[in-house]
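Heads up, one of the protein chains got dropped from this complex, but the rest are sitting where they should.
Per-chain numbering from 1; labels A, B and C assigned in written order.
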Amino acid sequence: MRFAPHTDDEIRDMLAVIGRSSVSELFDQIPASVRLERGLDIPPGVSEMELVADMRGLAAADRHVDDLVCFAGGGAYDHYVPSVVWALAGRSEFYTSYTPYQPELSQGVLQVLFEYQSMICELTGMDVSNASLYDGASALVEAVHMTLTSERMRVLVSNGVDPRALDTLRTAGRGAGYEPEVFHGAPSPTPDVAAVVVQHPNVYGILEPVRGHFAATHEAGAKAIQMFDPLSLGVLAPPGELDADIAVGEGQGLGNHLNYGGPYLGILAARMADVRKMPGRIVGETIDVDGDVGYVLTLQAREQHIRRDKANSNICTNQTLMAIAATVYLGWLGPQGLEELGRQCASKAAFTASELSKIPGVSMAFPGTRSFKEFAVRVPRSAVAVRDEMVSRGFLAGVPMPLAGDDVLVVAVTERRSRAEIERYVSAMGEVLAS
Amino acid sequence: MRFAPHTDDEIRDMLAVIGRSSVSELFDQIPASVRLERGLDIPPGVSEMELVADMRGLAAADRHVDDLVCFAGGGAYDHYVPSVVWALAGRSEFYTSYTPYQPELSQGVLQVLFEYQSMICELTGMDVSNASLYDGASALVEAVHMTLTSERMRVLVSNGVDPRALDTLRTAGRGAGYEPEVFHGAPSPTPDVAAVVVQHPNVYGILEPVRGHFAATHEAGAKAIQMFDPLSLGVLAPPGELDADIAVGEGQGLGNHLNYGGPYLGILAARMADVRKMPGRIVGETIDVDGDVGYVLTLQAREQHIRRDKANSNICTNQTLMAIAATVYLGWLGPQGLEELGRQCASKAAFTASELSKIPGVSMAFPGTRSFKEFAVRVPRSAVAVRDEMVSRGFLAGVPMPLAGDDVLVVAVTERRSRAEIERYVSAMGEVLAS
Amino acid sequence: MSEGAPIRTQGPTSVRGTIMDRSVPGRRASSLAPLDVPAVAIPDEHRRQGPPGLPQVAEIDLVRHYTRLSQMNHGVDTGPYPLGSCTMKYNPKAAETVAAMAGFQRLHPLQPDSTVQGMLELLWRLEQALCEVTGMARATLQPPAGACGEMTGLLIMRAYHGAQQDGPSTRTKVLIPDAAHGTNPASVRLAGFEAVSVPSDARGLVDVDALGPLVDEQVAGLMLTNPNTLGLFEERIEEVTSMLHDVGALVYYDGANLNAILGQCRPGDMGFDIVHINTHKTFATPHGGGGPGAGPVGVKEHLVDFLPAPIVERDDDGSFRWEHDRPRSIGRLHGFNGNMGVLVRAYAYVFLHGADGLAEVSELAALNANYMASLLAEDFPLAYPDTPPMHEFVSSADTLKRDTGVRAMDVAKRVIDLGYHPSTVYFPLVVDEAMMIEPTETESKETLDGLAAAFRRAATEARAQPDLLYQAPLTTPVRRLDEARAARHLKLRWQIESSDPSGDTPG
Partner (left out) sequence: MSEGAPIRTQGPTSVRGTIMDRSVPGRRASSLAPLDVPAVAIPDEHRRQGPPGLPQVAEIDLVRHYTRLSQMNHGVDTGPYPLGSCTMKYNPKAAETVAAMAGFQRLHPLQPDSTVQGMLELLWRLEQALCEVTGMARATLQPPAGACGEMTGLLIMRAYHGAQQDGPSTRTKVLIPDAAHGTNPASVRLAGFEAVSVPSDARGLVDVDALGPLVDEQVAGLMLTNPNTLGLFEERIEEVTSMLHDVGALVYYDGANLNAILGQCRPGDMGFDIVHINTHKTFATPHGGGGPGAGPVGVKEHLVDFLPAPIVERDDDGSFRWEHDRPRSIGRLHGFNGNMGVLVRAYAYVFLHGADGLAEVSELAALNANYMASLLAEDFPLAYPDTPPMHEFVSSADTLKRDTGVRAMDVAKRVIDLGYHPSTVYFPLVVDEAMMIEPTETESKETLDGLAAAFRRAATEARAQPDLLYQAPLTTPVRRLDEARAARHLKLRWQIESSDPSGDTPG
């Protein structure tokens, strides 16, 4: 299968215009010594029909979340994606466009991104948002990099932060010259600390005493970074109210499919004072020569293509299309929908937790804590084994969290889970644990 | 779930403007005696999420042609639908539009229909095409109605015509006052015959001696109507060359999904002399006040909304969207693709036939005939039973054709069927027939 | 409100030339799997000589050409579409999602019933719901559109009367109101009846006194839509239906306006014997630029035997099957069993809304129509002011025309320049300078305010600067088109010689 439109005649005519006798001449610049004399060891091209058959076969070897009832979370959630989201975000004028370098030809994407930034600010209670980052983990890295100074190079991270986000931060730290330090309970920042990172709700679903942590953070003159779940903000106090300086989150749940982990949406919002430290694209409103309102990429002096090795982020391609989906999704949800969805998640998670704890041997891993849509239970066996056995019964039972013990399983419950599914899940767990 | 945007405040404001105190007042015109005093006995509305879950359950109870390997034809064929077809025909500006009554706002649909008419003319070798009819069967009815006159009310139909198309014609005849007469072998039209209908390739896949039939038809001054398969016309002589006066066909194979029988595409093409007798919408090219080329619905004086009880067709809504898909599909295929596809169907059908006939007890139902992509075999058991047993082995084995005998199965083979699938099919048939 | 030029999109300019004009010999989009069986030759006498003149283009050529054309088309997704009688309401995206499920979209029509139990259950449930909404006993889902539904209903009438007097029916006439949609008389004639027109009275309703003398033993039935084609409810409907029943005739309900009474009242309770439904109107299945539609037909108990074959039946074990053995059936009206892809969307619409939702649909449709009528009353008075409209209304530009010479069509074209799709004009034929407006329930107050402002501005301009209206539209890809020329110099297909050089426009 080929997509180039050229006919042999056209190729001949074009060669004539450029004064070449063959297309291969165009590669004469390549020294013979490095020319690939053989064909690539890749199968010959196929028709679309054959490709689709091949890939349908691969896809059929997977068990997706419309097949396995999903109680897995850990940063990616099975929220419902309404049809309208991709009917619009999937318009080809959006998805086949590049970064809007010519604003007059890109007002569509630019305005949606402006709307995205606006909605993220409303959601988080922060002043400014950028136009997206790769995902929640990279957003954390970028947030930390906003806070580093020559005097402050220490980074304190709560033990409630997602382990993969923490690993991503560690990797970045090796380059940027810091080693994230994990704290349990409350942080005790010193004057050399750049940032304190708290995830709320945390990786076990627990609601953290964020205000206290951030008060301590600010006393030490450090920056407070909160990792949040955007779909919790209909019912939970937003980072802005909790006094976060920078709010970062994984936006997958906002109308994006699970996609086996990506493409997702990195959300980063901050205070106006830090806007020039922010990474990535930012869209601003302005006017054209006729005085009509329009949108452009702004504050580009922050970015790599201008600042080069002075830039404090290297991001170029971001996740604009996921931000477009999130914008449509948030417009679909609206304030009432956001709150209703939050209540449903919280209520269904609480119901699931109480039903599960009736199973002999099952207990809450962190009794006395409050949670949102996710919670951790101890099971009387290896959590991994339990999860694997639950697959044969048609469930993704949750996410094992070895950090807290081999017997800890973190269970997530979204608005998609009906009471009937929850009850079937609980009884299946009962059987698995009884056997 | 509701789609009306109204808020209670807006409803109040609007009622104030029209001087009503409640919405129910708007129905005061309805006599109490016929008012429905109870709610409809239909379940309460559900959210999209619930609807999708319900319908996913229903869909899961069906076995579709990506699951059962399809050798069934009989007027609907499992041709490959390339992605580009519905990526374009599925653009919302197309599918959410109505019949183009305001041409300036509908040039998109109008131009595509003009291109459709042009491609159908090229394909069939006829002069004019309309902008679509319901399906192949209704196209046959409309073609016959073009030919009826007070002197000529008899309609001769070959026994090779699809039985469902014939039934549809019979139904229409009860209203319009004719009773289709089925002929075997060659037609012998008399001066009171309006039309002779031949399907080629016929319902058993056989290539008919059309030229002879139509010569006889014309000698008697009757009109020759051919039912054709559009995807045969890359390799088979088109109706125009075969001297048909009217060509009708089922266009489903042209980029439309099987859809369990509809929506499909009724194709009707004719000679210029008969254009004013043609049913349905016809798009014509013209110019605007600036002299720019544009497209409009034309010859509307033929149609029901002008001619009312003098119109010779009552069609209003047609199958425009399917015609748009067919247009993109034919553009995708191109002349070379059409021919290659025709050769592949013919070759794969021939291969399947010869392999099948190696099974003891299986024989060709019409030895010595030539066929295109479909052929009839006799099996040593009830064709229905064989078909049903083949389902458990993962195949739609074909279409039983009781008209020709309970042991006759018509098998269709499209370009989608790989040699491997054909070989698996043949051996499964062997097992079923051996048992 | 919104004014001025419609939005300008990006990239190469307005599509010039057809896809055929883009053809380049040897270029091709398609690719097939290599032939993996022995090639066979087509017998000479059957072989095609020259290839058809289909366009030779690449996939990217197709994508750009048709993407552009789509942008040159108005749809419900791009703005309000207030065509009276057409019911262009919002088409829920959820319906597209479910219709694309392989378990519905990828079924062969001749699969064994055992392999399509989900689909058959869907059809069964939908039939039940349609019968409940209309007050009928059973329904056929086979007719692919309303006109075919009419034919189905009329043939059922014919078969019924034949059965009554076992022999061909001597009832030769079917009565239809003068304002009826064109498909009604056309269907009557094609069903072998004579169409007899029933006059409307001054209030736009069936003139019951005039109807009386027309009703006799030769009448097979009456076709009516209620609310009628003028958007007015026939309040004496029971009188009307019993007049016909008294002479043994049947009454047919044209369901094009069923959306107006969903959950408020039912044709069956008014005395109708037969009902067709336009799913693309009542249940918002996308009309696709002209079609597809679906025209299910419901009937009362005494007519069930005559419904087309096959029909879905449910067995005691809860399984479903197609019943073909229906000796008194009028037969089939579709090559297979109907526009299933459309019916799947209708199912989605019905069950998304549910009982309350459907009732709200008719309420808000009526509210929107009456609100719009009030806003326009001054400039475009109602054709029948004495009867309150239901879900749609007919205004007239007649006074405007008398005052200014500006016609309804000119108003419509100016409304286009003001950024909106206009109403239906010159239908129904019984009203001079008719402007028929059906907002539907999915338009918001502010949308109606904007739309009304456009119509009213056009009326004002008609007095001040009529040329603005005569010249309109100025902002569309093409301006007013010469329809007479189109019919005089028939150009119904592209041909080489017609190839327009600017057709080589890239992208």
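As a working rule, a contact is a pair of C-beta atoms (placed from the backbone, for glycine too) under 8 Å apart; a residue touches a chain by one contact, two chains touch by 3 or more.
Worth saying up front: this structure is predicted, and the values here are computed from it rather than measured.
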{"item": "Chains on display which the left-out chain touches in the complete complex", "value": "A, B, C"}
{"item": "Of C:Ala58, C:Val174 or C:Ala486, the one touching the omitted chain in the full complex", "value": "C:Ala58"}
{"item": "Touch criterion as defined above, residue of A:Ile11, A:Val182 or A:Ala215 at the omitted chain", "value": "A:Ile11"}
{"item": "Sole residue of C:Arg28, C:His46, C:His74 or C:His391 that reaches the chain not shown, by the stated touch rule", "value": "C:His74"}
{"item": "Contact partner of the left-out chain, one of A:Val157, A:Ile315, A:Val362 or A:Val411", "value": "A:Ile315"}
{"item": "Contacting the left-out chain in the complete assembly, out of C:Gln117, C:Ser197 or C:Thr475", "value": "C:Thr475"}
{"item": "Missing-partner contacts on subunit B, residue numbers", "value": "1-10, 46-50, 82-84, 87, 92-93, 105-106"}
{"item": "Residues belonging to subunit C that touch the chain removed from view", "value": "1-16, 24, 27, 58-61, 63-64, 67-68, 71-80, 90, 92-93, 419-421, 442-444, 446-451, 475-477, 502, 504-507"}
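Operating definition for what follows: only the chains that are shown with their structure count from here on.
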{"item": "Most widely separated chain from subunit B, with each centre as the mean of CA atoms", "value": "A"}
{"item": "Chain centre separation in whole Å, for subunit C relative to subunit A (CA means)", "value": "45"}
{"item": "Length of the line joining the C-alpha centres of subunit B and subunit C, rounded to whole Å", "value": "19"}
{"item": "Contacts with two or more other chains, residues of subunit B listed in rising order", "value": "48, 56, 66, 82, 87, 92, 415"}
{"item": "Shared interface positions of subunit C, touching two or more other chains", "value": "27, 31-33, 57, 59, 61, 63, 67, 92, 94, 97"}
